[in-house]
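Missing here: one protein chain of the complex. Every other protein chain is in place.
What follows is subunit A.
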């Protein structure tokens, strides 16, 4: 994968688009946690996920991008909105949205970002992968998952199955734990 590294300057078209999408994703992610309107937070999350899908697209990971939109925008955010509307969905600012842990949360978030950034920079600092269209299409992705990575895939599916059964057991009131 690693080939001759071109310089960072001047930035190429995809790099500029990627950076812009990154700014949108980061900005909307910040708005998710800072907005004082509950439903707006969920809607900013839509924008954040959309920008992230755009980033995947720029990186030629076409399939992942559409799955991101399908699962996160189409299902997760809708579930979130449903949950909010089921409990309370005030229009306008809510005064009680601030958590006392905000500073601890900021600290943890910054630390996580720092760890991830340093790992990525240390691990792939000078690595360069050429963006050939089609390498993130469904076919190469499918064959690499089901040929090379089939064991982790199966392990994950067992994990998901366990979570699924757990959710059913928890939600059914007629199944009780042992006394």
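We adopt the following convention: a residue touches a chain if its C-beta (ideal position, glycine included) is under 8 Å from a C-beta of that chain, and two chains touch if they have at least 3 such contacts; residues count from 1.
The definition used in the following text is that contacts and distances are computed from a predicted model.
One chain of this complex is left out of the view, and of "Multisubunit sodium/proton antiporter, MrpE subunit (TC 2.A.63.1)", "Methylamine dehydrogenase (amicyanin)", "L-arabinose transport system permease protein AraQ" or "NADH-quinone oxidoreductase subunit H", the protein name its UniProt record gives is "NADH-quinone oxidoreductase subunit H".
Contact with the omitted chain, checked across A:75, A:113 or A:145, is made by A:75.
The missing chain lies against subunit A, touching residues 37, 39-40, 43, 46, 62-63, 66-67, 69-70, 73-75, 77-79, 81-82, 85-86, 89, 91-92, 134, 137-138.
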